[in-house]
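First up is the structure itself, then whatever we jot down about it.
Heads up, one of the protein chains got dropped from this complex, but the rest are sitting where they should.
Chain lettering (A and B) follows the sequence in which the chains are written, and residue indices restart at 1 in each chain.
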Amino acid sequence: MSVTVHKLTFSSAWLLALAGCGFQPAPGELKLALDPRSRTALADAPGKEQELEALLVKYFGTREEPRYASIDSWKAAGVDPNQPEGSYPSLAASSELYRTQCLHCHGVEGGGDGPTSNTIDPKPRDFRRGIFKFTAVKDKSRPRREDLAVLLERGVYGTSMPSFLRLPQPEREGLVDYVRLLAIRGEVEGLLVQSWQDDEKLDDEAAVEALELVWERWQKAREKVIAFDGPIPPDSAAMRTRGRELYLDAKKGNCVACHGTEGHGDGALAYKTDARGRRTPAYQDDWGYDIMPRDFASGVFRGGSRPIDIYRCIYAGINGTPMPGLGEMKGPDGELLVSGDDLWALVHYVRALSERAE
Amino acid sequence: MSAPGRIFSTDHKRIGLQFFWTGLAMTLFGALSALLIRWQLAWPWTSMPVAGGLVFPKSGGVPSPEFYSALFTFHGTLMIFFVVIPLLTGWLGNYLIPLLIGARDMAFPRLNMLSYWIMPLAIGCLFTGFLVEGGSAQAGWTSYAPLSTNPNATPGSLHGQSWWLAAIVLAGVSSTLGALNYVTTVVKLRARGMSWLRLPLTVWALFLSACIQLAGLPVLTAGGLLQLSDRVLATGFYSADGSPLLWQHLFWFYGHPAVYVVILPAMGVVSDVLSAHGRKSVFGYRPMVFSMLAITLLGFMVWAHHMFVSGMNPALGMAFGIATTLIALPSGVKVFNWLATIWGARLQLTSAMLFALGFVALFITGGLSGLWLACTPVDVYMHDTYFVVAHFHFIVFGGSVFGLFAACYHWFPKMFGRMLDERLGRAHFVGTFALSVGVFLMMHQLGLAGMPRRIADPTVYPSLRHLVPLNVLITWCALGLAAWQLLFLANVVWSLRRGPRAPRNPWRANTLEWEAESPPPHGNFEAQPEVERGPYEYDPRSGADDFRPQAARLSPRR
Partner (left out) sequence: MRALVATLFALFALLVVWSFVVAPGRGWAMPENVATLGASVDELFDQIQWIVGAFFVLTVGLLAWIVWRQAQGGGGSRSPISNHLPLEIFWTLVPGAILVWLALVQIAPWEALKFSNSIPRAADGTPKPPLCEVWASQFDWHVLYPGADGRFGSVDDLHSPYELVVPVGEPVVLRLGSRDVIHSFFVPSFRLKQDVLPGRATLVWFECTKAGTYDLMCAELCGWGHYKMAGAVRAVPRAEYEAFLAHKTRALESNGVEDRK
């Protein structure tokens, strides 16, 4: 082949390459789908699935263009959750960030069912119940925005959820807004399915009612913060001894029943044993997965290892799990089971259990 | 022919061609996985062509991160164990060794047939990994434990990794059987007069690479079986309580000499092609042989240069660093001898010659980049970055693959009785050379800038975001390079049926295979050749009478 033909081939190849400079492939289309449980519940009612989907699109937008519908009561109160605060990105921008950072574990709708979720243990969170384990609030309340922001900052140590401090703070806040939208959408979806099952109502009125109800739940979180008035009682040998007493006492903390005598999470109640003597976890979490009590000796506290973090777990329990809250639990005599300094004694004892052996 | 049938033939030539077609088919998959990798690096988290729609409909065609791990694991494994080694040793080794030494067939024809047929089994195991829960192996072709042994560490380590191990062990068995054959054949079945120092360098190279396989593969097989045991029998050889480093040692003890298996045959081919198409003897035949011997021996003493930062005793690092620096010497000597070979030659710029010359240019580049890597403090920075990827792709693509192309253009007439189109071949060379430089050169810079290997999205790190345009450029060149190979495929397919019939000795070369018909019948030669001179007696000064075939003249030369 002559030199000319070679050169022509080359030039055309480079021209093609230069033309390709503007080439920008895109992700394919992604749709916010229905929870499989909703599908099951609406399976007998033809057309209701589509109606539910349409309602959700109307009130929450699509994956590419997520937005809350502006309902009357919000307009009256001057509430516009679509407006990001300050320099935070829009919901649409956060949705795209969610797609590249979160979706492969947490799934398109935040159902904890992304492609990678199959082999992760513990499973990624399913946002659609609105239940979050590690927050600063009590009474099984919804989390505050700040709780979600802290989760993104700190990660959940001991799980596959990393810290997202590598993202700038405005982007993290934008993700909080988007995750909140996914959670609220999931809760509204659940309420609408309930509304259909109870009253055969699946319309705008039901949707607005559900949205207002769920939104209120999320707003109430601010009032539910667990805090301790005054400086926290310091750690000491006496505190740890008292803590151990309460830990072992079946009428007080009774922590030993699940967490075991040395805090390895292997207490008597943690397992059930079948006829052949095989042990399986006795408890499931609210999402239906097997759950074991925390092994304190591992030194890993998923919800944070500061005394106040552990205090909050003991005070209010852990939402979504069988861990009960002792802070406001009353005994048969109407008195608080464990209170004040005693709660802190438990906190210090539990933290002591997590210390590494010398 | 008397060999039983065409499918289960024991004729070394048919077996060689079976390796050829299988290797070619595996190249398509290897190239496809490479293109998908490049797509993700240039345009992360976009809809991936072909694989996206098939495998990830629920995420808009966007692959999951573990799929990316599966891709580069598949790419590396396929290219090394199922493309380059089978093509160089299975195709060239099987086809050429008996012909070049003047034998009728291999020493063990039935073992030879078995060594081929284990390969489809191995390939089947590898592909089965894609069908099992969790997908195929995702721990890299290096399969470090405990990522590869702990089923929770990555989805591919659930089941796919076991299928991967089966594939590797089977491929190793195939290679071992082949190597046994090659070594025995070269030692015992050389024609009369074919002394060791009259062997063409291609035979030396194939013989030495077979020796490497025999010495190294048992270690890989044992290590692989230990890993399988960890996975299936819950032993703890490579666990945190055992020794994760043990896997690395056992793997690299074979894995490093394996790269010499991958380059030596190509070096041998290049020597023969430069000589025949340059009408001049290889310069420094004995130094060339000694260099290959040195590479073979020293090649077993440098494996832990893959492990400088692994946590092994740094004193070991020092020893291996010194040895690795010194192993550059025999390869350097060969380069100088190649240059001296073509100095004063009469170069015919045939396709074969072009690829041989391209080999020299690209092998020099890859070899020199290895000097930085051999220097242990510098390797601390470079290890597991794209600098290493650049280095070994210049060697494996620029070296082994260019050597394979040279071999194909040179021996196609003998193997298929047809000539390949030279114009297409030359165009194939020019584009392949330019585009492969486009793909692999800037990977040095990516690595220098700190871009690690095996990452699905380089934009995560702020310090790497400015490298996106380089990654895009490389991807475009890779797409072009893959497309350009259509010239070669078209040439092969068309020439098989429609190419001009090949004479016995179209290149007017000296070595014994050119005495036989094109293609040779079962039994190869009409009469057993007798050798009366070395393989490289060419004279670039003469015209028509510029070569002296190795075989003694028993009948008038054609």
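Just so it is clear, a residue touches a chain if its C-beta (ideal position, glycine included) is under 8 Å from a C-beta of that chain, and two chains touch if they have at least 3 such contacts.
Computed from a predicted structure; not experimentally measured.
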Options B:349, B:490 or B:552, residue touching the unrepresented chain: B:349
Of B:197, B:225 or B:322, the residue in touch with the unshown chain: B:322
Omitted-chain contact residue, chosen from B:62, B:80, B:106 or B:282: B:282
Selected from A:162, A:281, A:324 or A:340 as touching the chain missing from the view: A:162
Missing-partner contacts on subunit A, residue numbers: 3, 6, 101, 116, 136, 144, 146, 153-155, 157, 160, 162-163, 165-166, 225-232, 235, 299, 305-308, 311-312, 348, 351-352, 354-356
For subunit B, residues in touch with the removed chain: 64-66, 68-69, 138-140, 144, 146-147, 150, 153-155, 239-241, 244-245, 278, 280-287, 309-311, 314-315, 317-318, 321-322, 325-326, 328-329, 332-333, 335-337, 339-349, 354, 357, 360-361, 364-365, 368-369, 371-372, 374-378, 380-381, 383-385, 426, 430, 433-434, 437, 441-442, 444-446, 448-450, 452-458, 460-464, 466-467, 470, 536, 538-541
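Following the convention adopted for this analysis, only the chains that are shown with their structure count from here on.
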Residue ranges of subunit B touching subunit A (in the complex, touch as defined): 39, 43-47, 52-53, 56, 58-62, 64-66, 134, 152, 154-155, 158, 423-424, 426-427, 430-431, 434, 457, 460, 476-477, 480
Parts of subunit A lying in touch with subunit B, wherever the complex brings them together: 1, 5-6, 9-10, 13, 16-17, 20, 24-30, 99-100, 103-104, 108, 114-116, 118-119, 121, 166
